[in-house]
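A single protein chain has been omitted; all remaining protein chains appear in their positions.
Our next item is chain A:
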Amino acid sequence: MKAKNGSMVAYDGEMAFKKLSGGGEGIRGMVTRRITGEQMTVMEVKGHGTCWFADRASEINLVGLQGDKLYVESSNFLAADAGLRTGTSFTGARGASQGNGLFTTTVEGHGQVAIMSDGPAVVLRVSAQYPLTVDPGAYVAHQGNLRQSFQSGVTFRTLLGEGGGEAFQIRFEGDGLVYVQPSERNTIAGDV
């Protein structure tokens, strides 16, 4: 399987760890990641036995994928089954508002992915009649067929220091799941 570099805390059985340059996505993936700034150092873990992964005592959430695509910030990615393909995709203004850059990591295929969050993530279902709005600082990942749009509530009041406190929001429409954490990263939107 693939895991974030240095995230192994213990294992039993036989294991071999090998750094995968460029996220194991080949030369093209490597170049894309370098250009997009969505850098992610992963290692390949091979062998049999049990391997434990952890990172700074963050909460870990398991996501099962059945042929669909998970979009996750590379900083929240911990480990994935080897059968899953990882890549990068463009996120547009949402990424900019989170301070995480304009690109995000995608994981595709069949298998399990472990993602990290600050506090246990809440999984929210989005369907046609229930669109969801999320604070960029609390967003961790999403999967399924979702359209995201960026909402800005910046008005002249914000400039006067009388803003609504939630000036930037991401709106998800369509059909899928969104993972949010009970904490907000520091974002440029955080204090507006």
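In this section, contacts are C-beta pairs under 8 Å (C-beta built on N, C-alpha and C of every residue); 3 or more make two chains touch, one makes a residue touch a chain; residues count from 1.
Simple rule for what comes next: contacts and distances are computed from a predicted model.
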Omitted chain (choose from "AIM24 family protein", "Tripartite tricarboxylate transporter substrate binding protein", "Putrescine transport system permease protein PotH" or "Anti-sigma factor antagonist") - UniProt protein name:
"AIM24 family protein"
Checked against the full complex, the residue among A:Met43, A:Val63, A:Ala79 or A:Leu146 that touches the missing chain is A:Val63
Among the options A:Leu65, A:Ala79 or A:Val180, the absent chain makes contact with A:Val180
Tell me which of A:Glu44, A:Asp68, A:Asp81 or A:Asp118 is the one touching the absent chain.
A:Asp118
Going by the touch rule given at the top, which residues of chain A touch the chain that is not shown?
59, 61-63, 118-120, 122-125, 127, 130-135, 137-138, 153, 157, 160-166, 177-178, 180-184, 190-191
